[in-house]
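Excluded from the complex is one protein chain; the other protein chains are retained at their positions.
Our next item is subunit A:
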């Protein structure tokens, strides 16, 4: 069985650099202040796994987790 990925943004760490939204617009949303949260329930649709890891490795605040379920 293939593993399912979920993304999660720690709201206390996010400072609104918006790198995740630029790199993986399908997986993240921004609020009115430009701070990020995961889109929907954070489940990464098949084919977008690479974007999830890219967003994580480019977050300057280390605010993004990619969870393998």
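Here is the rule we use: a contact is a pair of C-beta atoms (placed from the backbone, for glycine too) under 8 Å apart; a residue touches a chain by one contact, two chains touch by 3 or more; residues count from 1.
The rule is short, and it goes like this: contacts and distances are computed from a predicted model.
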| item | value |
| --- | --- |
| Among "ThiamineS protein", "Cytochrome P450", "Protein translocase subunit SecD" or "Electron transfer flavoprotein subunit beta", the UniProt name of the subunit that does not appear here | "Cytochrome P450" |
| Subunit A residues touching the omitted chain (full complex) | 15-19, 21-22, 30, 32-34, 54, 57-62 |
